[in-house]
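Take this structure, written in structure tokens, and hold onto it; I'll ask about it next.
Only a single protein chain was left out; the remaining protein chains are all shown in position.
To keep things simple, chains are lettered A and B as they appear, and every chain counts its residues starting from 1.
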Amino acid sequence: MIGASSHRKEGRAKVTGAALYTDDKFMPGALHGVTIRSQVPRGILKAIRFGEGIPWDEFTIVTAADIPGKNLVASVVHDQPFLVGIGEEITHMEQPVVLLAHADRHLAEKARRAVSLEVEELPAILDIQSSLELQQVIYGPNNLLKEIRIQKGDPATVWATAAHVIEGEYRTGAQEQMYLETNAMVAQVEEKEGQTWVTVWGSLQCPYYVHNALKQLFDLPGDRVRVVAMEMGGAFGGKEDYPSVNGGHAALLAWKSGLPVKLIYDREEDLACTTKRHPSRTLLKTAFDADGQLLAIEVDFAIDGGAYATMSPVVLSRGALHAAGVYCAPHVKVHARAVATNTPPPGAFRGFGAPQSLFAIERHMDICARKLGLDPVELRRKNFLRMGGTMATGQVIREDLDLGGIMDRALAEIGYHDKRAAYAITNQEDDPIKRGVGFSVFMHGCGFTGSGESYLASVAGVEGLADGTVSILAASTEMGQGKNTVFSQIVAEALKVPFDLVDVAQVDTDHVPNSGPTVASRSTMMVGRILEDAAIGFKQALVQQGFLKEPYTAEEFRAGVQRAVETLGSVKCYGQYHKPANITWNDATYQGDAYPTYSWACYAADVAVDLDIFEVKVEDFVTVQEVGRVVNPRLAAGQIEGGVAQGIGWGLWEEVTTKQGRMINNQMTNYIIPTSADLPRIRVTFLENAHPAGPGGAKGIGELPMDGPGPALVNALEAALGPLRLDEVPMTPERLLARWEEVSHG
Amino acid sequence: MRAYLPDCDLRVAATLDDALALLAAEPGVWTPIAGGTDLMVVHNAGRLKATRFLDLSRLAELRGIAEEGDCLAFGALTSFTEVREHPAVHRHFPNLVKSARVTGALAIQNRGTLGGNIVNASPAADTPPSLLAYGAELELVSPRGRRRVAYDHFHLGYKQMDLAPDELVARILVPKPQGHSFHYFRKVGTRQAQAIAKVCLAAHARVQDGVLAELRIGLGSVAPVPARARHAEATLLGQPVAALPVAAARAALLDDMSPIDDIRASAHYRSVVTQNVLSHMLRELATA
Partner (left out) sequence: MADHITLRMKVNGEDRSVEVHPFARLLDVLREDLRLTGTKEGCGEGECGACTVLVDGRVVNSCLVPAAQVQGSEIVTVEGLAKGDELSPLQAAFVAHNGAQCGFCTPGMLVAATDLLNRCPNPTEDAVREGLAGNLCRCTGYSKILDAVHTAASGGEGK
């Protein structure tokens, strides 16, 4: 079962149009909600004015003053208000201030334009540099949302004596998830038996995050709050933390009106106000000996965290932990800071900080190779992590890691050496098309950072149903990545029954336990492992209680489960996360095993640049990755292809243009994601190396493909065009032209 | 959907006369709608001022592609798909086929019309450069009758046209090139499909006895209106194709453009790339 390309469980519903997404849920009497947002980056809210021509008495209106519980969104840090109250500080351009709802959605839209805010403006901080320079203090004592230091040895001891010291500065831009389904919520609040019951149905990755947020917002015990995940039209991290905000908004309107409320963002609103990938700035300094052996790596990594902490502390952590890349140096120092700015807070996005810091180190390695006069392949090979090597946190590589092998495989697939030689000749010709191949080697830590998994202590289970089939109980959500299918395969394998006997229960906090958030490429490896335990426990219980005798056929199993359910009423078995014995982590010193394991990869790109128009065409893209056992090869390949497509977009086209910190290209026509005409076939190779922590030896794959394309593409551009200042993504045609002119016109 | 529908009205015109009568009765009140691919976008976003619409889509009088003397006459309602599929357009106007093919994607091409593309008057539109290069003429109709305007005199300024409130574009007449000629069209968009032009250049030329005897160049996205590159044309006309004054033409082209910085591209990018595309065109011309 594990290793088979089983068809997607919900595939049929998706191709017939029967799958129900949040906006497809119609409730009788439902109102339509809209959100009024601030239009200045920073200031004090003085007054709210409701304009002429709107029957305001027909509207449900919610302001901060109405909030029954705490006006703070439960998150890593509780710092973000659901709504800004009069006299309080507005901290970014899209900050929610008033909520409106009406049965007529057209009228609700008209009313949106009739509300105006009186704000006393304050000077704003809009970028990393001004925040670090404390031009204004806008958050805490020093504008820092989080600061992390990691140290191994001491780089300061080698700068003076090293044969080569090479410094560089790298930047990455914000990126929009651009899930095809915008953020959407439906809420209902009922008063029954003198109690308040809050229910939210939505497009959300982490039901228990929203559950926590609603408990705090309404000051209710957990059993009075229910969160149901509808079919989700993509997320990529973009529905990790934000649903706590808009879920709360929908619930507030439902609570105040006593009616169901639909709160569906249109694309412009979704783009302007919801989370993005954190912009970053990385300073790198490396020392090498005369042979190109790395002596020291020092990284100063800063990300723009926006107005509130949201996921920034965790994103920063992952970025910091990936900042030294796949290299082993005796001295490593990482200083990482997430800084506050008066911009809509960024949040989670596939890769979660790692793409940013890996872009820097993988570009830097190519630049170092050029400066040292070495082949980028050989410079990397000299310095790769290997079994027994230690990472910056002191984590020792315990697996038989062969990065050289992974790299060689990818280079062979793309024809790296032949193409380099050929392009060196053809690029001399008088033709505007210049070609290059480049690559990147990288890893992605699986599961939560550091002690995250222990802290979560996730629970998941299996339940026998009256028809003899088995249902999976987990709060992990299906966002297209294939969780329903992969979980079913894992449980079917553990139970030794056909795939068709297993399915997943709807993700409803009234019914499924907290298996943790659906993030960090953790579902297959972490939750899958818990499910494997639960399934084995389930089977053993059936055997012990005489409902089942091993070995059994599918029919015998089914009959056994039926009998057990008939006799006992309900048959469930849960499993819980257990920290593997050999894993240790210290949050205070950032020392230890940052992740139980890593997925490893080399990606290679073959590009053509047209120097007439500075457009880049990706001619070929090869991915080779070691991700442990692949549970479902076809779904896994789909994850890699989709992730690479997003990575190529981030590398070449996807730019969030802002004015006063607010996105101004917030339409699909102006934020450029790839169409089918923009991408090559992405080639996918899995090298399997079973890892004991995951079910059947699986590791995580969801985020890995986001990390490699950016640096591989820009390295290929340098191969095509020579040493330009290619230090940033996205490397748009405009930017490429500017960098080209820096060298060709002085 | 941010528009307030109850404030809106839509009339479906059954005949051209009905349509013209309504436009004349309340000048400036009724906004014609053809394929809706420009209007509906702005309407959905709640940014359209107009609230009263006159549906032209059922007017048979504005449809069809027909030979008329030395011209091919396109009804204003001709869709991009019809342009792409019509054999006579392929034969005479390959640039127009290319323009249509790179306009949006199929669903837009099925609905979007030539008339709409022209009257929407976006400097970034893709058929206008080709129409300029082919020396097209517009036929406008109102209750007062029909008149013709050379297309290169139609756009007067940003979204300003030689079009009265009671007038419609009825037909677009494009003279068929005589003999062997050179056609060039290149759009540099924000991506390979479903893209808006950052730069667009269309050219049509005729070479006689090794000398450039006829040349028209239409530019998109580099001025407030779709523009003829008259200065560049003037430098090149009458020159031998074997030794075209490329540098002079590039320099002259700067006088034909007044590009701006916007969300999609910088003015600098637009001007450098338009010059490069001109050079590319001239290389192709020289080897054609």
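Everything below uses one rule, namely that contacts are C-beta pairs under 8 Å (C-beta built on N, C-alpha and C of every residue); 3 or more make two chains touch, one makes a residue touch a chain.
Fair warning: this is a prediction, and the values are worked out from it, not measured in the lab.
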Chains in view that touch the one left out, judged over the entire complex: A, B
Selected from B:37, B:113 or B:235 as touching the chain missing from the view: B:37
Per the touch definition above, residue among A:168, A:394 or A:638 touching the missing chain: A:638
Residues in chain A touching the chain absent from view: 5, 7-8, 10-21, 23-24, 26, 177-182, 231-236, 266-267, 479-482, 634-635, 637-638, 641-646, 667-669, 673, 675-677, 679, 681-682
Hidden partner chain, residues of chain B it touches: 1, 5-10, 12, 33, 36-37, 40-41, 43-45, 53, 55, 57, 81, 104-108, 110-111, 192-194
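Methods note: only the chains that are shown with their structure count from here on.
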Chain B-facing residues of chain A, complex: 105-107, 109-110, 112-113, 266, 268, 432, 611-615, 653, 657, 664-665, 667, 669-670, 672, 674-678, 733-734, 737
Contacting residues of chain B [partner chain A, same complex]: 1-6, 45-46, 105, 188, 190-196, 198-199, 263-266, 268-269, 272-273, 276-277, 279-280
